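Here the complex is missing a single protein chain, while all its other protein chains stay put.
Now for subunit A:
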Amino acid sequence: MSHQVLSTLAESQSLYLDPAIRDWVLIPIMIVMVLVGVFRDQITVLLSGGTKKATLKAIRESKVLMRGAALRSYGNHIPPLSFLNRKNYLTNAYKKGDYLKNPASMNQTVNPMTDPQGMEMMMEGMKKNIAMIIPQTIIMGWINFFFSGFVLIKLPFPLTLRFKSMLQRGVETPDMDVTWVSSLSWYFLNLFGLRSIFTLLLGEDNAADGMREMTAMSQMTASPTGQPQDFHKLHLAESENLELTPHSWELNDIEHRLLTRYGKREQQKIIDSTENVIESNEKNAIEAASASSYSEHKGKSRRKSGKH
């Protein structure tokens, strides 16, 4: 029995592949996919290179939002008065639309068809999509057309039988081990595996790998990037955020922190005035609440007694 199993195992192992397959299919597919990735990256650079120039006002419009965000996140490093000054100035500017590209068009919605820059952005998105889809389709068609119908390589890891029809497309052999796969699965292996190789070759933010753009595209259907944003709305939202930002200066209890750091005072003995205020407020609130509940209780009991 065991002998039989061994012999079948040996039989499944003893599939000899022509070295010509390695030289003319396995390695060329990989090289072509790498080159197409590089090509796609270069094409994207070429297509998006010319249209990057934004006008001064457009840059200012978006940078002022970043200024607000910076004030929100790092505001604790400056004294309260400075923070308040900046906050007031920025919220006013946001509300009045001082930094908008076109202050006259504050209230009307932007039509992407009339705005030349919005038009350009839409075109750019379409160009990128085309540059992504076409090479992918061409390679897949090329592999399907020339290299289907024979076994290309053996995967070193086992897979379940469910993958058989997918991985051995074009090789209709019912008894063959699933680990022997045809060229299309080699293509998919390359598609996923070359992603980090492109990171090595072309740097971090390359456009070489199609899968990332595929996910980007599926997000794009939800919110079209071709549409220019309404900056007035963004400015208003930012001003609201700024108004809601609390401020507590870093140097409020600096004397205490300094003394504890050099061991002149124990660790946890901060008697913070603000905390005290809060606590007393809370106490008052609790008392008030209990008093009201008490009176309610009284009222209820009175009603009850009235029923009685």
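The rule is short, and it goes like this: contacts are C-beta pairs under 8 Å (C-beta built on N, C-alpha and C of every residue); 3 or more make two chains touch, one makes a residue touch a chain; residues count from 1.
We take it that contacts and distances are computed from a predicted model.
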Ask   = Between "Serine/threonine-protein phosphatase 2A activator", "Gamma-tubulin complex component", "ER membrane protein complex subunit 6" or "Molybdopterin synthase catalytic subunit", which matches the UniProt record of the unshown chain?
value = "ER membrane protein complex subunit 6"
Query = Looking at A:L90, A:L194, A:A207 or A:L242, which residue reaches the missing chain?
reply = A:L194
Remark   = The listed residue (A:I43, A:V64 or A:I153) that touches the chain absent from the view is A:I153
Note = Those residues of subunit A that touch the unshown chain are 17, 19, 21-22, 26, 30, 73-74, 76, 153-158, 186, 189-190, 192-197, 199-200, 204, 250
